[in-house]
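Submitted below is the structure of interest, expressed as structure tokens.
Shown here: the complex without one of its protein chains, the others still in place.
For subunit A:
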Amino acid sequence: MDVLDAQLVPAVDGVAYGLLLFVVAAGLSLAFGTAGVLNLCHGALYAVGAYTGAELSDGTWEGMLLGLAAGTALAGAAGVLLAACTAPLVRRGHLAQALLTFGLALIGGDLLVEYFGSDAIPVRIPGALDQSVDLLGHRYPAYRLGFIAMALLLAGSGTWVLTRTRAGAAVRAAAADSQMLATTGRSPRAVHTGVLAAAGALAGAAGVLGAPIIGPGPDTGDTVLMLSLVVVVLGGLRSLWAILFASVAVGEVQTLGVSLAADWAPYLLFAAMALVLSVRAHRGAVPEPAGEDGGGAPAAAPVSRLLRALARARRPRPGSARRTGIAGEPGNPEVRRGGTGGGTGPSRTASAAVAAGRLLPGPVRRAGPALALLAALVPLPVLLSPYALSLVGYALALGLLAVSVTVLTGYAGLPTLGQAAPFAVGAYTTALLAGAGWTVGPVQVLASAAFAALFALVTSPAVVRARGTTVLMITLAIGELTVVAAGELKSVTGGTEGLIDFPPTQALWGGEPLVDESPAYNYSLAVAACAIALTLYFLRSPAGKLLIGTREAEDRMRASGHPVTRYLLLAYVGAGALAGVGGSLLTTVQAYVSPADVGFEIAAFALLAAVIGGTRSVLGAMFGAGLIVFIRDWLSASWPGHGPLLLGVLFVLTVYLLPHGLAGLRTARPPIPDRRTPAPEGTP
């Protein structure tokens, strides 16, 4: 009983915390479930409420009520604005909306910090609430009890409106089939706007009331968004009760968990989420084709099928027979050229690459753009300053990450915000290997790829069965929690300080340590070229077609006997390995790694790079990564302190101006037309 008694206060705290999360997460879930907007600036709306409440509350009841009214109204108005911003994107899918709202979150966060300063603001609450009351023999803050009552009231009335009123029925009908709602004479757009306004108002009210519990500070928005995403992932989108349960569970983990097992607390959330997701995956959110589970087909089947598909690509073609003698390895000459490119000196390889593009037919000509890019990158050490060269090296590392995002988002149809996680695994693997004396480049790269692939394999049950925006949320949570773990696991990762002072990488066995920028760049370019060549080779083979088929017509692929989930698993693991290679390069290039290098911002950059590149173009993603690195560096030099604001603007501009990425500029029409809302003949 003593233990129970001692934990009473954190347990009640957990309830308050959980209810706070519930009010926020319910709005997030509502906005997504009914208006179809994955609102990544929901946390910023909470922060708006929290700052407004803190600013207006002066320790009186009037101040608090004024704050509540103003904060709710402001956040609700922001919700209306959001509805107006997302309305043109209705037909563009969730990815565009996620990017837009992320951009808006960056802008909003920067403006809030600009206006309120970067320190956390103290909140003054009315005197009557600012005291302790007796709770089963413990002193407990009265405000928190009041908050629990208030949050229950909000949650209860929201649920009542949604399930018992005509407006609630309209909202649920809009979620089910907005066209049919329109045929009953109601404007779906008005319903969407109303939902986003209500979700914003809820977040704002939660912000005002919750300000004494979470925030307001510069990280408030991110923290709240992250925790509510975890709640929505855990609770699902179907039931408010499930979300309530998940919220309180997360709240308890954050309070009771910290109190009971302080050392483990950072991972508890991770563990709880992994548990729930794997249990749910086990129950089979997406049914597997019947023959497989029952018949016990060997797990290697899809592997061998993919290998067979690869072998088909390898078959020599009439046009390439002559070249076989020259290039040695048919199908992926870039590998060889890229591999030697770093070592044998820039000019020769460049001219050889250009010559190869002109003389050799078939596959090599298709690799022309890749070779041209390589040819442009090879002579850079001669042309650029060491600092610029290290930036390009960094862009190569980020580019590999962006390519892995492209493979998942554009080919496998799994939009991801969490590829920074395997990227982190690769980066830390290389740093730790170097610290332990393993400094040979290929060993580091392969080990990083292997560990990142292993990480992807472990997290895959949560990802490969989900589709669409759920993937965005789940991968976002995986990425965030990995960063948290990297920051907390001080003995291994050096905590937020990061790892530094490990010996530099050697390009090959017995080679010189890559201390200077130029050899380090050549090494990075060689590794990146190999990785890109392998990726292109895979994606252009029939195996890549299987992935495209899965993305475009999953059911039909299943019906044709393809073990779709396992293809996606392979794609996810492969993309993880690719991100791991990128992470390894990151460590080599900057000789330093910290959680800030692998955080959510980086994951979002990678996604933006992929989108700028057109989401289906590997080279476009590399180019997008380069553009982002360049812009970020240029911005931080010319307008210091406002990086997030301008990047947010970049996100927003990309969404509106480049709907199909840079690739869309070249082709007048999108390669695959977007689905228009009224489907032709026969939509059930």
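Here is the rule we go by: a residue touches a chain if its C-beta (ideal position, glycine included) is under 8 Å from a C-beta of that chain, and two chains touch if they have at least 3 such contacts; residues count from 1.
We adopt the following convention: contacts and distances are computed from a predicted model.
One chain of the complex is hidden; its UniProt record names it "ABC transporter ATP-binding protein", one of "Phosphoribosylformylglycinamidine synthase subunit PurQ", "ABC transporter ATP-binding protein", "Cytochrome C oxidase subunit I" or "DsrE/DsrF/DrsH-like family protein".
Across A:Ser132, A:Ser157 or A:Gln179, the residue that sits in touch with the chain not pictured is A:Gln179. Of A:Ser118, A:Ser132, A:Ser187 or A:Ser636, it is A:Ser187 that touches the chain left out of the display. As for the chain not pictured, it touches subunit A at residues 166, 169-170, 172-173, 175-177, 179-189, 673, 676-678, 680-684.
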